[in-house]
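Only one protein chain is missing; all other protein chains are in place.
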Amino acid sequence: MRGQYMRMAEVPIDIDHVAKLARIELTEEEAARFSSQFSRLFEFIDELAQLDVSAIPATAQVIPRINVLRADEVRPSIGTDAALENAPDREGPYFKTPRILE
Amino acid sequence: MSTKVANAAATDYEPVIGLEVHVELKTNSKMFCGCRNEFGAEPNSLVCPICLGFPGTLPVINRKAVEYLCKTGLALGCSIAAHSKFDRKNYFYPDMPKNYQISQYDMPLTTGGSVTLPSGKRVRLNRIHLEEDTGKNVHAGGRMAGAEYTLIDYNRAGVPLMEIVTEPDLSSPDEAEAYLVQLKAVLSALGVSDVKMHEGSLRCDANVSIRPAGSSALGTKAEVKNMNSFRSVVSALEYEIARQKASLAAGERIVQETRNWDEARKLTYSTRSKEQAHDYRYFPDPDLVPLSLEPATLERWRAELPELPLAKRGRFMESYGLSDYDATILSADIPTAVFFEAVVAASGEPKAAANWMLNDVPRALEKHGLTIESTRMKPGQLAELIKLVKSGTISGKAAKEICEAMVADGEDPQAVIAQRGLAQVSDEAAIAKLVDEALAANPDSIASYKAGKTKALEFVVGQVMKASRGKANVEIVRAALIKRLE
Partner (left out) sequence: MRTGHEIREAIARKQTSALEVVEQALESAGRLETELHAYIRLLPERARIKAREIDAAVTRGDKLGPLAGVPIAVKDIFTVAGEIATAGSKILENFRSPYSATVVEKLERAGAVIIGKTNMDEFAMGSSCENSAFFPTRNPWDVTRVPGGSSGGSAATVGAGTVPIGLGTDTGGSIREPASFCNIVGVKPTYGRVSRFGMIAFASSLDQAGPMTADVRDAAQTLEVIAGFDEFDSTSVDVPVSDYTAALRDDLSGVRVGIVAEFEAEIGASDPALAALYKAAYADLERLGATLVEVHLPHARYGLATYYLIAPAECSSNLARYDGARYGRRVQNGGDVFEMFERTRAAGFGDEVKRRIILGTYALSAGYYDAYYVRAQKIRTLIKRDFDTSFAACDVIACPAVSCAPFELGQKMQDPVSMYLMDYFTIPMSLAGIPALSVPAGYVTGLPVGLQIVAPAFEEARMLGIAHAYEAATGHARRREPPLAGAAR
């Protein structure tokens, strides 16, 4: 596990693929600069591989709580105009965006 | 194209089908905010900063949605997870306000369980989990392809959605349909969803593969989406199975892919969705805390479960002497079952009640665009009608007319009879007079009857009934006629 982790960190990040997942268009300059900055940061991150954490539980929630639920009660909506007030583009009661190509 | 595919179908492959059904839960409010959960409202009228994913907003779990899912799980024999949590499924799509869907990944609320089909087959469930629905894209020009732009309505965004996933246990399109019918009946009995496929409150995706008959290995599957009715599920599965058989017969390989069902062209086509679209980067939603339901809560919910369709069917067969077929239909829809039992209680005539509920009532409902819930007819009125037929007050033919009037207007049967003069004539003297007139007008018939052609008798009965405008008691007419001829 430990060795495998180290190898992973040595694989350069496929910035273009990750940027596509994140839906951010990066310039070549940005991609190159981020890559070199990440390699510096990964010097720190790779240190985490020194720790054997196989028996340690993950902390997703730092102050543990369970079952925080709300009653099934209707609250007023804000209305179509308030909903669309910030819309960059609209048509009638709809938000409008460029077409979806799959 | 489709005929060619159908012709190429080989017989030594069997299909393996698993279904993923998304069911919108019938809560008052949405999954994570207080907006009303309602179909068909004005676009973007049922939205708030939370379900629009505005900056700074946070989700809070709707207790009722958890209850509805757990009740479904309890009804289907699933195990309810001692610990469960919500995760974020990350991908960009304009109908999804946060560009992630709050769903459940590795700790769903229930696992296991099964749906038993009327055939007795148990379709195993893999899991049921809770998530939020997306908004709706309206493509200018109707279809997605070629649209100039997209309009978005977020009313549906955040509606609680239950995803029910089967094991690959279904072995034919018809069995898939039987599963959907049964599942719909259970959900409708539980009252957790409207289960209307045409309104999208029940949606179905299918995983389909084929394998050599008798083999236990699984072939490469295609995921088929965009089926809008039970009928289209069957058609899409039939098409897809034939397509895969044809591919293999042609020496091709099945590729794992998503295929959309095209209802108009009656075929499935590959959506060619990009590989990266499937890296959902699930992680536990840090805005929500885990669920760990108290056993006492689960017991209370279990105690609240209503009678389920299969149990009801059994009881209908046993208590009312109904056939398997009749009992299945009458138990599948709760309002129908409730109405039926009320008619039985008021009339004491289960078989007659079943007949009316299976034939004339649905026909009249359809003709007038009504449902068993929207008709003004009361069970007591139908029971009264049944009694009037039994007592001979009205003829069977008149009863059908009265039934339709009752369904359409909710009038009492006696009122319809009075208005339309439909009371049955059983007075022997009056009938004898009609019989004489009919015989006088049809001398040939008498000769034929005497020559042994019993058909002629029925002809004269018909003439008498016509003359009485259907009101004469047909048994008395027949008896009177035979008496006169012999």
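As written, the chain order gives the labels A and B, with residue 1 at the start of each chain.
In this text, contacts are C-beta pairs under 8 Å (C-beta built on N, C-alpha and C of every residue); 3 or more make two chains touch, one makes a residue touch a chain.
Owing to the predicted nature of the structure, the values given are computational and were not obtained by experimental measurement.
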- Using the definition of touch stated at the top, determine which of B:P49, B:G200 or B:G314 touches the missing chain. B:P49
- Absent-chain interface as seen on chain B, which is shown: 49, 52-61, 88, 90, 92, 94, 97-100, 150, 152, 154, 279, 281-283, 286-289
- Missing-partner contacts on chain A, residue numbers: 4-5, 8-9, 13, 15, 18-19, 21-26, 30, 34, 37-38, 40-41, 44-45, 47-48, 51, 53, 56-63, 65, 68, 70, 78, 82, 85-89, 95, 97-101
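The rule we apply is simple: only the chains that are shown with their structure count from here on.
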- Averaging C-alpha coordinates per chain, one finds the centres of chain A and chain B separated by a number of Å equal to 40
- Note on the structure: Counting only contacts in the complex, chain A reaches chain B at residues 17, 20-21, 23, 60-61, 64-80, 83-84, 91-100, 102
- Item | Interface residues, chain B side, partner chain A - complex | 27-29, 33-36, 42-49, 52, 60-66, 85, 92-94, 99, 137-140, 144, 147-154, 271-273, 276, 279, 281, 284, 286, 288-293
